[in-house]
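In this view, the complex is presented without one of its protein chains, the others remaining in place.
For subunit A:
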Amino acid sequence: MNKEQTIEELKNIVKPYIQNQEAFDSLTENTDFINDLKINSASLVDVILDIEEKYDIVIDNEAMERMLNVKAAMEIIETKLSEKN
């Protein structure tokens, strides 16, 4: 999995839900979905469903609770993708 490419893909996924454009423009793997991008918990569910669809993976409750920033999202996507193969 290419890191830059995944960050770019995640950026496209979160774009409709962000409330802080500045944090979005300078998004890095340390960007926090809730504290930096100001995505609320209800919208975070949509982010996660969009991630499931994009990567054809299923995210469980335990993974959902960890998925609070870009880095964690990338790790979870990578893990779930590797479980698939």
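Please note the rule applied: a contact is a pair of C-beta atoms (placed from the backbone, for glycine too) under 8 Å apart; a residue touches a chain by one contact, two chains touch by 3 or more; residues count from 1.
Methods note: contacts and distances are computed from a predicted model.
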Among "Xanthine dehydrogenase family protein subunit M", "Ribose transport system ATP-binding protein", "3-hydroxyacyl-[acyl-carrier-protein] dehydratase" or "Isoquinoline 1-oxidoreductase, alpha subunit", UniProt's protein name for the complex chain that is not shown is "3-hydroxyacyl-[acyl-carrier-protein] dehydratase"
Please pick, from A:I13, A:L27, A:I48 or A:I76, the residue that touches the omitted chain in the full complex. A:I48
Against the chain that's been left off, what residues of subunit A make contact? List them. 40-43, 45-46, 48-49, 61, 64
